[in-house]
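Could you have a look at this structure, given as structure tokens, before my questions?
Just one protein chain is left out here, and the rest sit where they should.
Chain nomenclature is as follows: A, B and C, assigned in order of appearance, with residue numbering initiated at 1 for each chain independently.
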Amino acid sequence: MTDITTAGLVTMFRTIGAAIEAEKARLSELDGVIGDADHGVSMAMGFNAVNDALARLDAAATDPTSVMNTAAKAFLNAVGASAGPLYATAFMRAGAAVKGRASLDRDAVAAMIVAMAKGMQERGKAERGEKTMMDAWLPAAEAAEAARACGKDLTGCLADAVAAASAGAEATTSMVAAKGRAARLGDRAIGHMDPGAASAVIVLRAIAEGLGQE
Amino acid sequence: MTDITTAGLVTMFRTIGAAIEAEKARLSELDGVIGDADHGVSMAMGFNAVNDALARLDAAATDPTSVMNTAAKAFLNAVGASAGPLYATAFMRAGAAVKGRASLDRDAVAAMIVAMAKGMQERGKAERGEKTMMDAWLPAAEAAEAARACGKDLTGCLADAVAAASAGAEATTSMVAAKGRAARLGDRAIGHMDPGAASAVIVLRAIAEGLGQE
Amino acid sequence: MKTKKLINDPDAVIKEMLEGIMAAHPALLTQVPDHPRAVVARHGPRPGKVGLVIGGGSGHEPTFVGFVGRGLADACAVGNVFASPPPDPILECAKAANGGAGVIFMYGNYGGDVMNFDMAAELAGMEDIRVSTVLTTDDVASAPPERRADRRGVAGNVFIFKAAGAACDKMCSFEDCERAARKANDHTFTMGVALAPCSLPQTLKHNFEIGPEDMEIGMGIHGEPGVAREKLKTADRVADDILDRIFAEMPAKRGDNVAVLVNSLGSTPLMELYILHRRVKQRLDQIGIGIHGSWVGSYCTSLEMTGASITLMLLDAELTELLDHPCDCAMFKVS
Partner (left out) sequence: MKTKKLINDPDAVIKEMLEGIMAAHPALLTQVPDHPRAVVARHGPRPGKVGLVIGGGSGHEPTFVGFVGRGLADACAVGNVFASPPPDPILECAKAANGGAGVIFMYGNYGGDVMNFDMAAELAGMEDIRVSTVLTTDDVASAPPERRADRRGVAGNVFIFKAAGAACDKMCSFEDCERAARKANDHTFTMGVALAPCSLPQTLKHNFEIGPEDMEIGMGIHGEPGVAREKLKTADRVADDILDRIFAEMPAKRGDNVAVLVNSLGSTPLMELYILHRRVKQRLDQIGIGIHGSWVGSYCTSLEMTGASITLMLLDAELTELLDHPCDCAMFKVS
């Protein structure tokens, strides 16, 4: 697989947008059970705004960092909510992690994933086990880094990240929430998957798919 | 059949109250189609108030006129709406029609029915064919008077009144309304029986039944 | 399936609502002793002032009882849900509102209300209280312009009562108050649409049925059928349909000003009302008519009915002054 260009990142965001759009209703329904029923709406609004902004960008003339920064700003201002600051921070950190590069190899992409999870955690202050999107993003980042360390290629790294994210998302079903709206539900949150963790899996799967298209 | 005493009138109102209570839902539903869905509620409230007031009355110590006046006041203040003034006026005129009598024979009862219809019409200014309770009450009064004139007994007079009222009520189904809420519906009122005409039949049938119990 | 309401005894809703209103607004309102259905403004009636008595069925709150207060109505006769009050409380209101200069009865044009208020007017006459009646007939959907007098009174009531109450508060003569009241009614035009029904406390059943994609144009504020059933349209299209009807008969010319009321029938939230108001402004701009003031919210409801109405009052100098005149009611204030 050749290195990821800025054009490749634009494709990646388009792939994420399509994937979220397709799962929008399911995500809002998950949020309806333990939250306020808008997570699918928020995520779709966010990635639509990202793709509109990137469409106005001359991909050839920009570097990966500014693609990620453009995405961050667009997502944040379109969404607000909880997802807005979390994903915007993730995108900004991803951009910073690859600053100066014209294209991204396996290590750079893995570094981006790690930076995204780290940025989200700093923004939201959530630990693993608190029934949030971190329960998908943190294991995904660890898996990507581990796969890189033991020499797997980009496709392999992303595959491991997706697998870890889905396992993490599944695990939120049995958790009591300690962050977000569901945190006030106590035991009533048990038995329902966290919508943000569910959308994280969709996003990571689309990243793998979108970058795979290179 | 012996003459109707004040106690007999009290029984009559109790019979009417029970009959209306039983048909309350149906009357409100009829009103829901071409009016404001409360006719059954109004009529039930009215006759409950009448029976409460009559229960506080010493029947033995009062004459038919004051029974009817008590009923009129109680019905009017409990109901308001359209039914209130119409039935209150009817009861007052009925009381006036038998002023001075201690008990009521066939002629007196027929005179009461005629006075009731007349009072309602003066209050509501509705003609026959305008899709109101008058389409039941006017034919009923005529039938009672006609039956009396050709020598039928009280039971026969009331039976004819009830028959004429039901025929009149049925006829309202095909009418366009010229009075009441339904008057603004134009052709949309066609095909639906007028709730006030429907309740008039219930009232007259209960009168016949209630006085029959003497 | 029964509807859900936060009530106690369905037959006691009016009594308990009025107790709650008195508890919430003791400085403004009081009930006539032994006549709880006659609600009077503490600071309204004054010697020499023409009294304004309004009233009608309950379930339209803040109409009617919410408009009792200095500068607006002196008293209100409260009926059962969607039912005219009987003559008794109306008479008590007339007595309480009469400062010797007579009283004006103002209420929506419904047969039941006319019969009860007319009976009360007769009784008031026997007590030497001068009474004149002005019916509100602002619902353009309920009869053609040439039969304006047959129309129902709906949400426009608040503007019409407000103007009349201001004339009374300014101590105008009986004739002037009556003229101002009629003029206010003649200048006011309302039309509404309903999307979903309400239910009466006693029945807990929907008072009409409507398809999942339909709306009723010109629905009355008691759920009486309107002029037509149509598929639900966008807010702009609904506003246009209403405004086309109103513009067709409102004698306004470029440079005139109107007061705007975008009213919820109960369940339609402010977000949707303001989206409607946005279109009202666009349409008025197009024909060069200005907005003197806008009221957006729940002013004349049908319990929890879903839907909205738009009212325009065509203003001149006199009506503008009357509308801007201060009033202090429990549920409506202008300062």
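Methods note: a residue touches a chain if its C-beta (ideal position, glycine included) is under 8 Å from a C-beta of that chain, and two chains touch if they have at least 3 such contacts.
Keep in mind it's a predicted model, so treat the numbers as computed, not measured.
Although it is not drawn here, the omitted chain touches the following shown chains in the complete assembly: A, C. If you put the hidden chain back, the residue from A:Ile4, A:Ala19, A:Leu76 or A:Ala90 that touches it is A:Leu76. Chain A residues in contact with the hidden partner, per the touch definition given at the top, are 25, 28-29, 32-38, 40-42, 45, 76-86, 123-124, 179-185, 188. Within the complete assembly, residues 1-2, 4-8, 13, 16-21, 23-25, 58-59, 61-62, 66, 193, 195-196, 212-213, 215, 232, 234-236, 238, 260, 262, 266-281, 291, 294, 296-298, 301, 303-304, 306, 308, 331, 333, 335 of chain C touch the chain that is not shown.
FYI, only the chains that are shown with their structure count from here on.
Viewed as a network of touching protein chains, the structure does not reduce to a path, ring, star or complete graph.
Look at where the CA atoms of chain B average out and do the same for chain C: the two points lie 32 Å apart.
Measuring from the averaged C-alpha position of chain A to that of chain C gives a distance of 54 Å.
In chain C, no residue touches two or more other chains.
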